[in-house]
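All protein chains but one are shown at their positions in the complex.
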Amino acid sequence: MLLYVYLIAITAEAMSGALAAGRRNMDMFGVSLIAFITALGGGTVRDILLANYPINWTQHPPYIYTVIAAGLLTMLIARVMHRLKNLFLLLDAMGLIAFTVIGCDVALRLNYPTVVVVMAGIITGIFGGILRDILCSRTPQVLRQELYASVSLLVALLYLGLMHLGVDHDINLLASFSSGLALRLVAIRWKLSLPTFSYAERWYH
Amino acid sequence: MLLYVYLIAITAEAMSGALAAGRRNMDMFGVSLIAFITALGGGTVRDILLANYPINWTQHPPYIYTVIAAGLLTMLIARVMHRLKNLFLLLDAMGLIAFTVIGCDVALRLNYPTVVVVMAGIITGIFGGILRDILCSRTPQVLRQELYASVSLLVALLYLGLMHLGVDHDINLLASFSSGLALRLVAIRWKLSLPTFSYAERWYH
Partner (left out) sequence: MLLYVYLIAITAEAMSGALAAGRRNMDMFGVSLIAFITALGGGTVRDILLANYPINWTQHPPYIYTVIAAGLLTMLIARVMHRLKNLFLLLDAMGLIAFTVIGCDVALRLNYPTVVVVMAGIITGIFGGILRDILCSRTPQVLRQELYASVSLLVALLYLGLMHLGVDHDINLLASFSSGLALRLVAIRWKLSLPTFSYAERWYH
C-alpha cells in the first residue's frame, strides 16, 4: 500500500518540480533534473544525514524513470494542468505525508534519537521542495505558505505517538494519513498559516 | 570550556539565521529551520565531506533544542536586538572561532592532510552562514564583507602552527582565540576587507 502511495507521491512532486522549472524557462534537461531533485531530493538528504547508504533511488532504477517521465509529461500537459488543480494539491498532500512516514521509519530502523526521527520525517517531506526552490532561485515556498511543513511535523509526532502507545500499525497509518490530509486541506481551503516573522532592520547584514 | 563556547556559538548563529529568515518573512517553522541550518549546517557539511558519521547533532538532541529555542526567541526579542548589536557581533565572532577550532580537531582526529584540516576548520566556521544565505536567496555575505572567512583561515593556520610547534594546548587555544577575536573586531571597527574582484564583461555566461 505504502509503495503505491510512494509512487503517486514522487510523481506529484516531480510534476511540481517541472512546473517550477518551466517558470525559469529551463530546457528539457533542466525540467528532468528539477523533477528528479524535487521528488527524490528529500529522501536523498535524509539518507546522507543519517548515513543510510546506499541511497534508496540508486538501488531502484524504476523510481528514476518514473520521476523523469513525470517531469517530461508535465511539459506536454502543462496547459491543462490548472484544471487538475484540486487533484494535484491532493496528491501533493498525500506525497508530503507518505514521505514523512517513510522518513520516520528509516531513522527508527537506524536507532536515532526521537527528535532526529521526527526531523528525518520532516526532511524527507519538505526538502525536495526546498531544493527545487533553491535551484529555481526563489525563497523556499514551503517556509512561507499555508501550513505545509507543519503538517509534516504533526504527522511525524502523531505517527510516533501512536506507535509509542502500541497502536496497531495499519490503524496508526490510517490515523496519521487522515489527520495530516485533513489539516493540509483545511489549511489550503481557509489559508491557514503559522505566524510569520518580518524583520527589516539593517543593523546586521 | 570549549563546550560552553560551542553552546554560545550555536546560539548566536541560530539568532543570525532567524534574523535572516525574518527578512524573507518566513513563518515560525522557516525561522526554526534556518536557525538550525545556520547553527549546525557548517558542522554537518564538514561531517559529510569527511565521512565523520554519525553526524554530531544527531547524537546530541540538546543542541537541536538549543538552536530551535534560540531561533524562536529571536522572533520575540527582535525589536530590541539592535541594542545588543555589539554583544551579538562579539558572540558571532567567538562562534566563528570556536567552530573553526572544532572543525580542525575533527579532521585531525581522522588523519586528513593538513590542507584538508584547515579547510575543515573554515567549512565548520563559515558554511552555516553560506547555507543560510542560499536558503534566503542572497549572495553569501561572508564572501563579500569585512574579514570573516579570513579570520577563520588565520585561526586555523595559527592553531595548527602552534600545535606543530608543540605549544601547550590551552595556551594554543587562548592564543588562537584572542588573535582571531582581535582581528575580527578590528576588521568590523575599521571595515577592513580583502580585495574584491569585480567582473562585468559578458563574453562568457
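Labels A and B are assigned to the chains in the order they are written; within every chain, residues are numbered from 1.
Everything below uses one rule, namely that a contact is a pair of C-beta atoms (placed from the backbone, for glycine too) under 8 Å apart; a residue touches a chain by one contact, two chains touch by 3 or more.
Fair warning: this is a prediction, and the values are worked out from it, not measured in the lab.
Shown as candidates are A:Ala14, A:Ala70, A:Ile134 or A:Leu194; the residue that touches the absent chain is A:Ile134. Annotation: of A:Leu19, A:Ala98 or A:Val155, A:Leu19 touches the absent chain (contact as defined above).
Checked against the full complex, the candidates B:Leu49, B:Leu73, B:Leu108 or B:Leu185 give a single residue touching the omitted chain, namely B:Leu49.
The set of chain A residues touching the chain not shown comprises 16, 18-19, 21-31, 33-34, 44, 48, 53-55, 58-59, 61, 64-65, 75, 78, 81-82, 85, 88, 134-137, 141, 145.
One chain of the complex is left out; on chain B, the residues touching it are 48-51, 112-116, 119, 130, 134, 137-140, 143-144, 149-150, 153, 193-201, 203-205.
Please note the rule applied: only the chains that are shown with their structure count from here on.
Between chain A and chain B, the centres computed from C-alpha atoms are 29 Å apart.
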